[in-house]
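One structure coming up, written as structure tokens, with questions to follow.
Complex shown without one protein chain; remaining protein chains in place.
Let's look at chain A:
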Amino acid sequence: MANAYSGDKYSVLLPTYNERENLPLIVWLLVKYFGESGFNYEIIVIDDGSPDGTLEVAEQLQKVYGEDKILLRPRAKKLGLGTAYIHGMKHASGNFIIIMDADLSHHPKFIPEFIQKQKEGDYDLVSGTRYRGNGGVYGWDLRRKLISRGANFLAQVLLRPGASDLTGSFRLYKKKVLESLVEQCVSKGYVFQMEMIVRARQLNYTIGEVPISFVDRVYGESKLGGNEIVSYAKGLLMLFATT
């Protein structure tokens, strides 16, 4: 198991809110793929006071998989992604951080590919992209795809960021890189992830890409509304004017 001796450790940050049902499954998948690859890892669950008892489930998972593999860093209430990352990183013992969604839209099978890519070019960050290679999405209708591609095109024209997927949140960072970026980023939601990439470019960090498949199973419940589009546009203009 050569991978375990390379000295690298990967901390997976899982911010959760009402993921009682998904959490056991995502953890199972993470354990499976990390186990098969032999890399050293830990999973940090950052629950924002979920009313559905996600934290209780996380505690049970700790008993099944061990407290060295599943770490709990809960918070009292929903406080946003940026602070969740900062909070999670404080006790992370890995030298690499993986951020991803806990709702099974991101599949852990891509993590060994991220790691491989990172080693190839010693990249400061590796971003999962839905828009290149055989990356893609399941569960989106035409309207959603149009909005997605249109928004991405606009961001490419205005920001020329050097990465194909700006709003994606499945990424691998060197720990010190994530620490320095999170301090600087002020936005929320989609724009936060965009800002991270744009600032990474500003600071001359190197970015690698790996095509990923994104399986959206909540789209039916939470359609992309006018509010989100407006806040995206505002965020984009803010980045355009300030970076």
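Following the convention adopted for this analysis, contacts are C-beta pairs under 8 Å (C-beta built on N, C-alpha and C of every residue); 3 or more make two chains touch, one makes a residue touch a chain; residues count from 1.
Following the convention adopted for this analysis, contacts and distances are computed from a predicted model.
Protein name for the hidden chain, per its UniProt entry and selected from "Small ribosomal subunit protein uS7m", "Autophagy protein 5", "Dolichol-phosphate mannosyltransferase subunit 3" or "Auxin-responsive protein": "Dolichol-phosphate mannosyltransferase subunit 3".
Counting the whole complex, the residues of chain A in touch with the unshown chain are 20-21, 24-25, 28-29, 53, 56-57, 60-61, 63-64, 104, 107, 131, 134-140, 142, 145-146, 148-150, 153, 157-160, 213-215, 217, 239-243.
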